[in-house]
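Quick notes on the structure that follows.
Chains shown are a subset, placed as in the full complex.
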Amino acid sequence: MVLEVEAIENGSETEPQANGYKVKLEVFEGPLDLLLYLIKKEEIDIYDIPIARITQQYLDYLSLMEQFDVDIASDFLVMAATLIQIKSKMLLPPDPTISGQEEAVEDPRKELVNRLLEHKKFKAAAEMLWTKVQVEQEVFTRALLDIDKENTEIAATVYDLIAAFKTVCDRQREEQEMEIAHEVMTMEQKMEELKALFTDSLEVNISRLFALAKSRTDLIMTFLTILELVKESVVRLIQDRPFGEIIAIKR
Amino acid sequence: MTKEELKPILEVLIFVSEEPIKLKHLYEILADEEPAEINLAVQELAQEFNSREGGLEMREIAGGWRISTRPQYHEYIRAYLKTKPSAKLSLASLETLAVIAYKQPVTIPEILEIRGVSSSSAIKTLLDRRLIVPKGRKECVGRPVMYGTSKEFLIQFGLKDLSELPSIEDFEELATT
């Protein structure tokens, strides 16, 4: 079973020493995989599962997972409840109102066995698919021809459509969030931001300051703040020739 | 047109088509020819083409015909194109794909029932790799989205069509042993 080996290698495998025994803790895909593993390990007939024993082993395994801080998915707990339920059903004496000959009482394990068998079938099918994809990954088609380039666009499915819509919505939301974030900026905050810029350099081209503005409101705020900075004599503005660049210089 | 005249034309069309070319499409291009005649010519052409035992082969895949390299030469091609094989699908993704391939159209809750474990992230991977597509909604409470396999699935797994998948009952024997 190549797939299983691979899954184990990829999973977080730990080999802690517990009670002197070497315990191999494998990470299972789900509760059905764990059950199949236990059945295989114990060499149990899948049609006649000793439910008490398997339930105990299943629960032991879960507590082991807990000990090593492996998150136990809720699916595993649901299965634990199912196992306990089956176990208790099997302990009940047969209903005396039903005559013994009818054999109407269904084996409480039946549904679980069916699910396990069904699951095993799909595991085998997955292996078959794995083999197929291995072969096909080694097959190549011709290189692009000039005529292919006439249509380099993407083919679309409904999933592409919803993905495109989601992209547009996310983009729109981001833009709105940015606008909102900047509109709440006060002149004091803007002042701090610009003053910080002047601590790094003594002169700044003010067209650069305008380019940094993230929205119209931000742009107006930048302009007003520069005027305020000039008024407070923090900076002075110079222009070395008519229509030339305006430079703000720290006083 | 004779069958012998048809064959090289079909060969050219199979070669230039970016995707496996469907017979229906060939009928359309060669509208003056009998579909039955075209079918026969394609069959013979493929047989002849493949009998060369060259590096290339003509195959029916995803409902169409295409020319591709034989798998045994992949290492030389990779050495030349400097490509790496695409990332392998995880066990969880392959199992989910198997359930979808055999039970389609199928919903996420139904997949959960069979696998015994949530498959959302596997479904996302399969959608992103275009191996599955949404196929409408199931008419039941909550109207969940149903999924099925795509044409890309047939191509990536080298299948002519879905009927080429071995029947799920064939795996029964493996399951009981």
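Note that the chains are named A and B in the order they appear, and that numbering of residues resets to 1 at the start of each chain.
Just so we're on the same page, a contact is a pair of C-beta atoms (placed from the backbone, for glycine too) under 8 Å apart; a residue touches a chain by one contact, two chains touch by 3 or more.
Note that the coordinates shown come from a computational prediction; the quantities given were computed from them, not determined experimentally.
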Composition by chain label (entire complex, not just displayed copies): A x1, B x2
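As a convention for this text, only the chains that are shown with their structure count from here on.
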Chain centre separation in whole Å, for chain B relative to chain A (CA means): 28
Residues of chain B defined as touching chain A within the complex: 15-16, 18, 66-72, 74, 77, 81, 85-86, 89-92, 94-95, 97-99, 101-102, 114-118, 127, 130, 133-134, 150, 155-159, 166, 168, 171-172, 174-176
Partner chain B, residues of chain A touching it in the complex: 3-4, 6-7, 10, 29-33, 46, 73, 75, 79, 115, 117-130, 132-133, 135-142, 145, 147-148, 157-159
